[in-house]
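The structure that follows is given in the form of structure tokens.
One chain of protein is taken out of this complex; the other chains stay put.
Chain naming follows the written order as A, B and C, and within any one chain the residues start at number 1.
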Amino acid sequence: MPELIFPLDSTKPFTAQEKVGHNRWHPDIPAAVTVKAGDSFRVHCREWFDGAIVNDDSADDIRDAPLAGVHVLSGPIAVEGAKPGDLLIVDILDIGPIPQEDSGPLAGQGWGYTGIFPTLNGGGFLTEQFPDAYKAIWDFSGQKTTSRHVPHVEFTGIVHPGLMGTAPSRDLLSTWNTREAALIATDPDRVPPLALPPLPDSAILGSLTGEEFDTVAAEGARTAPPRENGGNQDIKNLTKGSRIFYPVFVDGANLSVGDLHFSQGDGEITFCGAIEMGGFIDLRVEILRDGMSTYGVSENAIFMPGNTDPQYSEFLAFSGTSVTLDGEQRYLDSHLAYQRACLHAIDYLTKFGYSPEQAYLLLGAAPIEGRLSGVVDIPNACATVYIPTAIFDFPIAPSASGPFQIDPGIGAPHSAF
Amino acid sequence: MPELIFPLDSTKPFTAQEKVGHNRWHPDIPAAVTVKAGDSFRVHCREWFDGAIVNDDSADDIRDAPLAGVHVLSGPIAVEGAKPGDLLIVDILDIGPIPQEDSGPLAGQGWGYTGIFPTLNGGGFLTEQFPDAYKAIWDFSGQKTTSRHVPHVEFTGIVHPGLMGTAPSRDLLSTWNTREAALIATDPDRVPPLALPPLPDSAILGSLTGEEFDTVAAEGARTAPPRENGGNQDIKNLTKGSRIFYPVFVDGANLSVGDLHFSQGDGEITFCGAIEMGGFIDLRVEILRDGMSTYGVSENAIFMPGNTDPQYSEFLAFSGTSVTLDGEQRYLDSHLAYQRACLHAIDYLTKFGYSPEQAYLLLGAAPIEGRLSGVVDIPNACATVYIPTAIFDFPIAPSASGPFQIDPGIGAPHSAF
Amino acid sequence: MPELIFPLDSTKPFTAQEKVGHNRWHPDIPAAVTVKAGDSFRVHCREWFDGAIVNDDSADDIRDAPLAGVHVLSGPIAVEGAKPGDLLIVDILDIGPIPQEDSGPLAGQGWGYTGIFPTLNGGGFLTEQFPDAYKAIWDFSGQKTTSRHVPHVEFTGIVHPGLMGTAPSRDLLSTWNTREAALIATDPDRVPPLALPPLPDSAILGSLTGEEFDTVAAEGARTAPPRENGGNQDIKNLTKGSRIFYPVFVDGANLSVGDLHFSQGDGEITFCGAIEMGGFIDLRVEILRDGMSTYGVSENAIFMPGNTDPQYSEFLAFSGTSVTLDGEQRYLDSHLAYQRACLHAIDYLTKFGYSPEQAYLLLGAAPIEGRLSGVVDIPNACATVYIPTAIFDFPIAPSASGPFQIDPGIGAPHSAF
Partner (left out) sequence: MPELIFPLDSTKPFTAQEKVGHNRWHPDIPAAVTVKAGDSFRVHCREWFDGAIVNDDSADDIRDAPLAGVHVLSGPIAVEGAKPGDLLIVDILDIGPIPQEDSGPLAGQGWGYTGIFPTLNGGGFLTEQFPDAYKAIWDFSGQKTTSRHVPHVEFTGIVHPGLMGTAPSRDLLSTWNTREAALIATDPDRVPPLALPPLPDSAILGSLTGEEFDTVAAEGARTAPPRENGGNQDIKNLTKGSRIFYPVFVDGANLSVGDLHFSQGDGEITFCGAIEMGGFIDLRVEILRDGMSTYGVSENAIFMPGNTDPQYSEFLAFSGTSVTLDGEQRYLDSHLAYQRACLHAIDYLTKFGYSPEQAYLLLGAAPIEGRLSGVVDIPNACATVYIPTAIFDFPIAPSASGPFQIDPGIGAPHSAF
């Protein structure tokens, strides 16, 4: 095990830990710890809601999820000598649930959860069709997971950090705040909102206090969206063995990480769509001096995925195009096309006995592949979603004998305002 | 070889063939041939521009490409006994370039092409950045391909039909025409246009003549977009061994196929983005009676991909978010996110010596993976594009020694209005 | 299609063809055709028994198979400028059954066969347990195959040449004949024999006639075993896209090829164990000057497999050790260990309703993996065999409900002396 440089105690809340992380992006949040280029180290990560979601059969916790407080991130980790203009090479050496804690009340202690947020508290990819709150608890057994709320499936986790990134510079932060405010201004009362502006309430800013805290809390960017620094990319393929190259915007790079997922389908479609958990991640860092200009990597992270992702060889796939459910034709909208592909998959799965919510939760959590198949054939984009057939314990392909009927069990816990 | 039921002579244009196919969707285009459920058969397919694109070092043919005439499709193929409400099961038994013709003037005779359409004639995914016409010729050598216009890469083709589908019913056709006309009406003078309305000019309608021809030509839907009947989905994973389930909207199903691709990246991003070719496809059909309602598959095709796609295990990946090049924040726009991911990849490749056009053409043609990675993290969608590193004959990963410099050769032929 | 340089007419026997190949190895068999380095070309190949095995439900043809006449090889193909000491680079561009001939009496015309030779005429890997003749006919449908003699399985072919190699030098031929004669001399009356000495009877030697024919027929090595020149290696992974490096022992290299297989499991365990067929192979050749000493490749062929082999992700595996069925302990005998692993797999499959012969034929034909797992743990070697579970249309894993019972159908045709 590499040296543990950011420990968390599962019995204490995020702000009561030995080292306190943060839940906003800002260049002035001080590094919690410093490492050297070439170092390997372990970081504990708290599940993104800091324990607010529990292992039960109610979805009230999802309905009332404290979105203002996310994501509780471990860091910043300063890398000695990293300068703006460099690329920070980050190798994911290992990652997993909370080590040595196989049961307990905290996600990551042998279990995780997937949630569908209600439209009035976050919403999600298919919020028009699924306006209420739902939850599924997933139990871990080694590499694999099952759920009492979505029976008859078992799959191997594709474990990854949903969120990792470097600190923004003052200029970059300003760019973010400006452009996102402009978007919000186009429809400020929208539910769910178009974007999330800085919010001093619930801000956690490491060791900052007093006036500094107040200033940074007022300016700090929310962590929901991915941006130029990586951030909440929710790329399911950032698994063990991956190497990522992050642009460096501040001295020391100030890397932060969190929002670990036991598994996720492409898109993390239910918003809280992965199997959320706390756990650990082992990283090694290197500096590629002046890499941003040398390689033209200044506005995004690039990466080389690991080679131990779960292998599946047979898939059932669904396509969608950019026509709304109401029949309106949109122009080359791959986002809508993927929504339609996912809705088609959900419709299909209900023919076997699943509720639509169970099917939606499954697509968020299982290692499904979501592809931009056609993006140029005006006016319809074509997106496709591929479900591994081996995750079901019954035959899922169409056949002359019709869909096999499963027992859907207790179903997905439901909660509404 | 299964029986050849739709032959094409490479030396004759599409309309001079023994059986004449079609380039519009309409229920009244008569079947060119009839098969039985359970039959296996071979179909020849013409490259989508019917030979207008030639194997040379000019892009004038791409600039002037006759878009009104696409896609020249083989069919309709009626399946005895297929009824509206059924699913038509189509197995792709085999597919490839024009058999026994390894050289010649027609794409598919040992070579294919990728084009970037100019903004004034079609445009493409990145038309704002690439407003002119460009072309790359790809030479086939068994499973693999190389290009004098994009040197230092070689990859295994992921051969598939860009377009396959069943005939629409009269109602469905009317729906298409209505909804697409409504979209066009929002900006009728846009260049490139928002959608393509019926166009009697250049219509080819099988054996129809006279008044019937005129009526159908006036109503027939253009073949560019994918729709409820499958159509021009450009799904690169519809390779050999795939099984597709198409909704049946008319008696006999009336299946048509064309637009064969030797290879394509997810998205077919240059519009004429795959490696276009003529060739053959061997199919087997079955009927799943009343499958549309039984399985809830009525507005899209579902499929099970084949298991002999080219395998690559190492990738370099780029992410993008829904912020425009001008810095404007858009709301959860995966289409834009994929554009940005592709532009980041292009920027990267130019550091090694490729021109931006060469890089763009490569991303359209090589078996790259395009994923919808995050679709819920307001306001930024995250899309990712994965390039197999083994297709390059030089090291493509970032390293301390900086980017290896290739000789870009003669470059991609260019043409502008 | 590359130029066809070695054509075969399916209606004529091997010796009545325009170009006559050969069935013995000898440096003095004249090249049938000459190509240049860099050339791509097509070669037709006859099924290895020249049509003696027919598509019926009797195994008499297998019982009486004319082993003296195998393998009917296409070639020799001389490569201009190739010299002893070079490596001949051979790319397999494409390979398949007889093109354009989907039905007919010759294996390769839409079908192939697997046979178990009787002990008195060839024997096989498990000849003590299976002393009689059996046959299975496999029907091709695109990439896949099924058999009326082994029902409830379907798999994707892993098409490859069982035999390809360069001509031996006079010295090398002498080495072969000497060492194999010495082995035979240790038990000259063994049935089946230990090795096959030169046999003028049934020799086919290209264009040779008269005294030259007689001399070469008396000396020519039989083609059954693989040797330093490659030859009958039966490596199932020499699929499309493979690149092989053969040592060159004579001027022109004199490459020959034949014994095409639609599919095969590791080991080709029933002797006639692959799915045998005639067909075509497209090759490209290059010369690596002095490659034998430069790379230390002088006594074997080395190769880089293609990347479009059928992908399976779930396997049921069986192990075996080097203890005989009679309980005798042998010392680190991986050959025996693999026999025991295969016998364990056969025993297992019979629990589901297959006859032992059906199971044995299946293991020879399907793309099973056979691995040398442990070769050092005295006194027991450990070998393992992996069967893809997706090839069965019923659940094949052990479960509490016991083995599913299939209908074994008409079974495998049987014949005995």
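Everything below uses one rule, namely that a contact is a pair of C-beta atoms (placed from the backbone, for glycine too) under 8 Å apart; a residue touches a chain by one contact, two chains touch by 3 or more.
Fair warning: this is a prediction, and the values are worked out from it, not measured in the lab.
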item	value
Option from C:93, C:173 or C:235 whose C-beta touches the chain left out	C:235
Hidden-chain contact residue, picked from the options A:102, A:328 or A:393	A:102
Option touching the unshown chain, where C:111, C:249, C:318 or C:392 are the choices	C:318
Absent-chain contact - pick from B:207, B:313 or B:405	B:313
Given C:189, C:211 or C:328, the one touching the chain that is not displayed	C:328
Residues of subunit C in contact with the chain not shown	87, 89, 124-125, 175, 179-180, 182-183, 192-196, 224-228, 230, 232-237, 245, 266-271, 273, 288-289, 291, 294-297, 299-305, 307, 313-321, 323, 327-335, 338, 340-341, 344, 347-348, 350-351, 369-384, 386, 389, 397-400, 402-403
Touch residues of subunit A, complete complex, unshown partner	1-3, 40, 91-94, 99-102, 141-144, 156, 240-241, 282, 284, 306-312
Subunit B, residues in touch with the chain not shown (by the definition above)	311-314, 390
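To be clear about the criterion, only the chains that are shown with their structure count from here on.
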item	value
Centre-of-Cα separation between subunit C and subunit B, whole angstrom	39
Residue numbers of subunit B (touch at least two other chains)	307
